[in-house]
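Only one protein chain is missing from this complex, and each of the others stays in its spot.
Labels A, B and C are assigned to the chains in the order they are written; within every chain, residues are numbered from 1.
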Amino acid sequence: MKEQGALDELTAQGLGKIEWAERHLPLLRRLREQFESAKPFANLTIGMCIHIEPKTAVFCKALQAGGAELALTGSPGTTQNDVVAALRGSGVSVYGQREDDHAAHVDNLRGVHSHRPHLLMDNGADLVFTLLEAASESRVIGGTEETTTGANRLREELSGGLPFPVIVINDSPLKLIMENEHGVGPTIVEGFMRATNLLVPARPFVVFGYGSVGRGIAKCLRAMGARVIVVEPDSIRALEAALDGMQVSEIEQALRTGEVFITATGRPGIIVGQHFDRLPDGAILMNAGHFSWEIDLPALRQKSASVDRFSELIEVFTQLDGRRITLLAQGEMLNLAGGGGNPVETMDLGLALQAQSLRYIAEHHNELAREAQPVPREINLEVARSMVKLLSRS
Amino acid sequence: MKEQGALDELTAQGLGKIEWAERHLPLLRRLREQFESAKPFANLTIGMCIHIEPKTAVFCKALQAGGAELALTGSPGTTQNDVVAALRGSGVSVYGQREDDHAAHVDNLRGVHSHRPHLLMDNGADLVFTLLEAASESRVIGGTEETTTGANRLREELSGGLPFPVIVINDSPLKLIMENEHGVGPTIVEGFMRATNLLVPARPFVVFGYGSVGRGIAKCLRAMGARVIVVEPDSIRALEAALDGMQVSEIEQALRTGEVFITATGRPGIIVGQHFDRLPDGAILMNAGHFSWEIDLPALRQKSASVDRFSELIEVFTQLDGRRITLLAQGEMLNLAGGGGNPVETMDLGLALQAQSLRYIAEHHNELAREAQPVPREINLEVARSMVKLLSRS
Amino acid sequence: MKEQGALDELTAQGLGKIEWAERHLPLLRRLREQFESAKPFANLTIGMCIHIEPKTAVFCKALQAGGAELALTGSPGTTQNDVVAALRGSGVSVYGQREDDHAAHVDNLRGVHSHRPHLLMDNGADLVFTLLEAASESRVIGGTEETTTGANRLREELSGGLPFPVIVINDSPLKLIMENEHGVGPTIVEGFMRATNLLVPARPFVVFGYGSVGRGIAKCLRAMGARVIVVEPDSIRALEAALDGMQVSEIEQALRTGEVFITATGRPGIIVGQHFDRLPDGAILMNAGHFSWEIDLPALRQKSASVDRFSELIEVFTQLDGRRITLLAQGEMLNLAGGGGNPVETMDLGLALQAQSLRYIAEHHNELAREAQPVPREINLEVARSMVKLLSRS
Partner (left out) sequence: MKEQGALDELTAQGLGKIEWAERHLPLLRRLREQFESAKPFANLTIGMCIHIEPKTAVFCKALQAGGAELALTGSPGTTQNDVVAALRGSGVSVYGQREDDHAAHVDNLRGVHSHRPHLLMDNGADLVFTLLEAASESRVIGGTEETTTGANRLREELSGGLPFPVIVINDSPLKLIMENEHGVGPTIVEGFMRATNLLVPARPFVVFGYGSVGRGIAKCLRAMGARVIVVEPDSIRALEAALDGMQVSEIEQALRTGEVFITATGRPGIIVGQHFDRLPDGAILMNAGHFSWEIDLPALRQKSASVDRFSELIEVFTQLDGRRITLLAQGEMLNLAGGGGNPVETMDLGLALQAQSLRYIAEHHNELAREAQPVPREINLEVARSMVKLLSRS
């Protein structure tokens, strides 16, 4: 156990980061004022699973201002311990720390449910599945789901079986535009530069997936002078990529011509099995999707003669034939692991959508279908209007 | 009347342009071969309203190979007389010439209907409305509509009253991506350069509308170093514009800071009335939408002390207070008037969608709802796949 | 011979184009006012060789305002006959017309010298070499040379033998930046679109030379989504190209992977001999350098089984093995032949440099070395300052 002094320092550091973030979250600041008088969450407990970093702490304060009790956990590997310390100091029940492994994460999810929440703010559908597996009585009236990955799980694995309405935040066109394309995209490129210190111009990158995240990455790379190859089975998206100046390739061809490989599909099993055998010496693998399942890490590990760790973010897997394959951030989202995460303003937008959607669920849960559903259009238009005003400095 | 020699020269010139176009329309060439054996249009007459230029002539040959009889008219101001001459020589009944005014256009539409077509390939819903106004018996089993403008008319003015199915080509995501954004966008910029010989970098342009056409124009301008201001009332699109690096303004502010003003909304009455009084001296107006109604030309004319014509594409309207306002191409789509129109490949895609959709109507008209409807997804995917293959040179 | 009516119409058309150009040449307008009072060219005759189009006509008026007598010829293939008609009407002695061949051009140069000019404004060093070959007495006290090509000829072929000072305009950093990179570059791309109506995005272009013209073309193409391959033997320039996101290749490799080939080196013999045998079917050749010598046209013609002309700008050379090679604008600079030439503002800058340099020669010719020399720095700074002010709309 750490000493008191160190803990205080940690809390102070967390509070400093939160104060800095708050200055740059004007949409949330305004919502907090509105919630303070309207108290839309009076007598409600919200169970949350969300990357724990300074911006989510500001979000928690807005919900608390609206009357909510909060129980929170993060994702393994991205939790910032100083923010955890600061949150605990302000009355949030937090489960988890940066060092957690998967087993600890499962315990944390159960910890959140021990508060018997009325609303769920979920990430990857972890809270929903933990709840359903427990099969015990619940007070949940509805919730939100942050990611496309989670939405896919709800729709595919639970089709018809969801006992309450869930608004899927990532389906909002605003999120696709601002957070995925203009938030994740550039910060993934920033993460590559930060982690490797390698040059972007003239380097051949392969981007898997040309959804909004993949497009954001590919466009940022190309704008900086890189050579970008896109692998995308949907022919309509592939057409977009080609017209945006990307080279569209089949995966076999891409494995031969690329050097840096970035997965951004939101689906498991993109780089697997024999793919590892065809990667060139010096290949660099990284992931931009929500889960670390896009690159088959167990297979990579099994195929390797040795693994060397060069920094917190860099591991080199030497293959039996001598080829060295570099993995960044252990396959976790590179912009979150070790970086600041998405830009403050994209988070401001995403969290404003979250907050408005949670309020909407609290007020309208009886009228909504018990299924995963998009953010209501009036919320989208209103949040977009606020953000345009902000960005135009008008 | 022109002499025989001149006409023959005209036909030869038209045939040369058509042959050149055909080389660069590989999707249509392949469809022509398929139609030649399948004869999907045997015993059918197709009434067509489409800009008459070399690429549409290649399209006509594909339909004829499929067994169709064709009756065709264009849009006033964009018809290429040499292509008309060549088409007539190959058995198409063509109505219209470049010099036509609106009254002549109405006559041309009636001329097409005099052939009692089974299928309509429409542009701006001109053929459909001419048909419905005539209120006489018709053999039409269905059709296609090229433009968003036309689709809006069908949906808004005819809601419920359309007596046959119409597939709206411009609703296809392929068209939005390839023709509108990457086709119209850059050729409008090319048209500005061609017509005015002015520098694009550092110049302040105002683009009205950030749909796919407006976005294509704005991105091309910005990529070339221009300063781009976007006027867009839909806050979600405005957010996209801001994040793409455009300055988003209200119209009042934009009129003060811009120099070149480009309408790309597909709606009438964008620059009107008092707007003209606020334009700076030297302002240049141009249109990228289907109809010339986005700029209120009668009002502009009425407010002007004098009008000077400097070239086929440039008119200067001197205002009572001495300010000079330049209008390009009389408010017609600048890339069509006096230019080559959309790039061959975007037309290849659009015409492949048209041809496949006309065949779909011929074969499935009984199963389809009597309303405006999108291109079937299987057609979109197949045409996209062919185009990606082509663009990847793979 | 044409009838009077046609000539008058031609003159009127020329005058209209000149008036439009003059509105957009504010630097020249201001110089004209200064020259009108200072009369720096009183009693001097200026012999000029310059592409004859509306902007050069405005330049002529400024020199005339300064007291000069003018004798002028153009370059074969780029002369605009309507501008010639207008210039003749305003007292300039003009030699040449659009239809001239090389022999006629030589006669035209001699025609200019028959006026016994004091100052030469040269283009490709044609006037200087014609003068030296004539070996007769001359009144020339100095001159300017527009192009790098001409400057190379003066320095390499005449080393030491130039009997008067010549200021090389194209050596000015302003010209490299504004006219070559931002003027020629984008208008060459515009010329490709105008001449061929082909799509730029996703298309593989090979640019020969990464000087300021080549860089301008390559950057404009890449910004529009093309795939750009650069062939450049100077390793420092090649490094720039690679870092700007271009693929740098040896010529042999480039011939295999490209589709459109653009020469921009300013040197003869870039695409020659066996290169033609390796071009793919459908290859398109075009030139952006001053002379049409970069592509070996006689060799291409000799290797071809037949030549078809599809438009004023498009010829297709069918090879013995069936491959078809398209040549645009007969290898002349594509932005001048059939297009408006460089943007008005880049011409304004270039002509302001010309005018100030001619005045400098008139006033300081005795103090200057008898050799090709750069534009004096004080002229560069002053012209740049005026242009920045203009572009900033401040």
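The rule is short, and it goes like this: a residue touches a chain if its C-beta (ideal position, glycine included) is under 8 Å from a C-beta of that chain, and two chains touch if they have at least 3 such contacts.
What you see is a predicted model, and the numbers here were worked out from it, not measured in a lab.
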{"item": "Full-complex contact with the absent chain, from A:167, A:344 or A:362", "value": "A:344"}
{"item": "Residue in contact with the excluded chain [from B:64, B:93, B:247 or B:326]", "value": "B:247"}
{"item": "For subunit B, the residues touching the chain missing from this view", "value": "201-202, 222, 224-227, 242-245, 247"}
{"item": "Residues from subunit A at the interface with the omitted partner, ascending", "value": "16-17, 19-21, 23-24, 182-183, 186-187, 190, 193-194, 196-204, 220, 223-225, 259, 282, 309-311, 314, 339-341, 343-346, 391-393"}
{"item": "Absent-chain interface as seen on subunit C, which is shown", "value": "173-174, 177-178, 181-182, 235-236, 238-240, 242-243, 247-249, 380-381, 384-385, 387-388, 391-392, 394"}
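Throughout what follows, only the chains that are shown with their structure count from here on.
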{"item": "Core chain by centroid distance, with centroids computed from Cα atoms only", "value": "B"}
{"item": "Rounded Å distance, subunit A centre to subunit C centre (Cα mean)", "value": "54"}
{"item": "Inter-centroid spacing, subunit B versus subunit A (mean Cα positions, whole Å)", "value": "42"}
{"item": "For subunit C, residues that touch 2 or more chains besides their own", "value": "201-202, 225"}
